[in-house]
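Every protein chain of the complex appears in place save one, which is left out.
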Amino acid sequence: MDLLAQYVMNGVMLGLMYALVAIGFTLFFGVLNVIQFAHGDVLTAGAFAGLASYAVVVQAGVASPLPQLVTVALAATLSMAVLGAVLGRVLVLPLKAAPALNVLLATLMGGTALRESIRLFYPGGSQPQRFPTLLPTSSWSLGRFALRLDNLLMLAAGAVLVVALSLVLQRTRLGLAIRAVAQDEETARTMGIDFRRVVLLTFAIGSALAAFAGVMNGLYYAEVNFGSGLLLGVIGFSAAVLGGLGSFSGALLGGFLFAALQTVGAVALPFASAYKDVFAFGAVILLMTWKPTGLIGEQLSERV
Amino acid sequence: MSEAAPLLVCRDLTRHFGGLVALEGLDLELRKGEILGLIGPNGSGKTTFFNVLTGLYPPTRGEVLFAGESLTGVGPQAVYRAGITRTFQRSRLCLELSIFDNLAIGAHRLLDHGLWLNLLGRDALARQADATAAAARELLHVFDPPLAARLFEPTAGIPMIDRRRVEICRALMSHPRLLLLDEPSAGMTAEETAHLMDDILEVRRRFGDLTIVLIEHEMAVIARVTDRCLVLNYGRKLCQGTYAEVSADAEVRRAYLGLT
Partner (left out) sequence: MRFAPARVRPALAAAAIAAPSVLALYAFLSAESGTRVSLVLAGSVLAVLAGWRSGLLARLVRTADERALVVALALAALGLIRAFHDDPFVLLLLSRALLVLVACLGLHVQLADAGVPNFAGAAFFGVGGYTAAVLGRGTLPHPAVLLASGAVAAAVGSLLLLPLLRTRGHYAALITIAFGLLFRTFFEVNESLGGPQGLKLGGFRVLGFDFNDDRQLLGVDYSGFAFYCLAALALTLLAVAFVRRLERSWLGVALDAVRLDETAAACFGISIGKWKIAAFTLGNALIGVAGGLSAMMVGFIAPNNFTFQESLVLVSILLLGGLGNLAGLAVASLIVVGLPEKLQTIQEYRYLLFSVLVVLVLVLRPAGLIRRAVRRPFGSVLP
């Protein structure tokens, strides 16, 4: 029972992280019909940006964890918002008219460049870096299961973010503009919406979310690794696909579904938990074979 | 007039896209050798009819019979093999390829795709290529003799009107029994359109009175070229008959011009 609770907690945490990444993928796909494959590496870059800002802030003499946490979170999300917009401006928008494969390749390679840059240029980047503990470490014991406060706080913060983003999309003018562009770029443009601005803002928002997930990842595992973005990116993409590209709720669903698949895999194959990824991806492939455009489904239309 | 069975029969042909009714309850009979005009305002279901007929979308309801055999719900490859080919409203040629390559795609059914011939039997392959090139040149020659001389040039380098000609020839390469033309004269001047129609009629004569369904917006073309026409509106058949009959029909005039 306690083990189950542990698995569930772990699954929920992972699910939230995946969902945050998946939302980014789905937003980018919605506005531009592109898959931004450097997204996972933006997550990692965000975590490292947070780590770097921590080092700076500690050097500057700030000792209490709350301002440290705020600095890390802000540094990560703001820097990645900028990076996301830059990537959109430099890699994605210029390739708008090119075949879809080109954007995929460009962003895949861009992600590689980002990942390698961290490995090569961040001091000690090729080794896993210790991520500081910035959240209170108290926990409640329920039997042998320890319900940790920091996990709850991260879950709460993540949930707030998701709700806030959902509200922005549904209730604000920016959200309306994003949804308009996602539905029909040409019409949105003729209605006076600044297409480029909306696209770049979307990239910024999605990347900021990824950065948050990166910081979450660092806090949860107490370390960050330059290469973790690759797998997380692919997982996030799979999650977005599972839920149906372009669908916000689909991305949420997909994120938690993938985490659930991983958890089931880990439970079912306790002798080789490394196989859990194989299991989860295998399940994704099977699901995609059954429903090629996702469980909720993408709006695929081609004029003949 | 031949008393033989109709070449194409469509009964209650219907296609919905979710809530959108693109085609509803279409009944149609086409005799061999006929040229049928398909007219109607934009969005009235004309191209949808082509798409359903050529197997790109399965019909929501209804059936299609071609030369006695059922083509209801079969895929586009089977429709092609049965002898129905088409052009597209938005020109769909592979611009990266040469004109010859595009025409060879049209002749797919006639070509040998076995590994032996293609990888090892180079002489036999060359002979087949020569024959295909000769057939291609002959077809192109009807439409525009200089075009035939440019057979191996990239398709991207020829003007729009020539591309339309190539697309029509691509549909003719496999000696189809039924040819579907989707607004072939779009973007052409009246003079170019007249020439094109002459060429199409010439080709039709050479192919032993090929049956044609023609989607057109140019009423002059419809009047001149078609034996009969069929008017669609909001996916439904409004009326059919000769152009003279159809253009005098009150309902048609209301649909097109909003007149009462």
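In order of appearance the chains are A and B, and numbering begins at 1 in each one.
The criterion applied here is as follows: a contact is a pair of C-beta atoms (placed from the backbone, for glycine too) under 8 Å apart; a residue touches a chain by one contact, two chains touch by 3 or more.
Not measured: the values here are computed from a predicted model.
Student: Missing chain touches which shown chains?
Tutor: A, B
Student: Per the definition of touch given earlier, which of A:145, A:248 or A:281 contacts the omitted chain?
Tutor: A:281
Student: Among B:44, B:85, B:211 or B:226, choose the residue that contacts the chain missing from this document, as touch is defined above.
Tutor: For the chain that is not drawn, the touching residue is B:85.
Student: For the chain not shown, which residue from B:14, B:72 or B:98 touches it across the whole complex?
Tutor: Answering carefully, the residue with contact to the hidden chain is B:98.
Student: Consider the whole complex, including the chain that is not shown, and state which of A:230, A:264 or A:296 touches that chain.
Tutor: Final answer for the missing-chain contact: A:230.
Student: Please pick, from A:116, A:150 or A:223, the residue that touches the omitted chain in the full complex.
Tutor: Only one of A:116, A:150 or A:223 touches the chain omitted from view, namely A:116.
Student: Hey, which chain B residues sit against the chain that's not shown?
Tutor: On the side of chain B, residues 54, 56, 75-77, 79-81, 85-86, 88, 92-94, 96-98, 100-101, 104-106, 108-109, 111-113, 115, 117-119, 122-123, 125-130, 132-133, 151-154, 170, 174 touch the unshown chain.
Student: On chain A, where is the contact patch with the chain that was removed from view?
Tutor: Within chain A, the residues that touch the unshown chain are 35, 90-91, 94-95, 98, 100-102, 104-106, 108-110, 112-113, 116-117, 120, 230-231, 234, 237-238, 241, 272, 274-275, 277-278, 281, 284-286, 288-289, 292-293, 300, 302, 304.
Here is the rule we use: only the chains that are shown with their structure count from here on.
Student: Compute the distance, rounded to whole Å, between the mean C-alpha positions of chain A and chain B.
Tutor: 49
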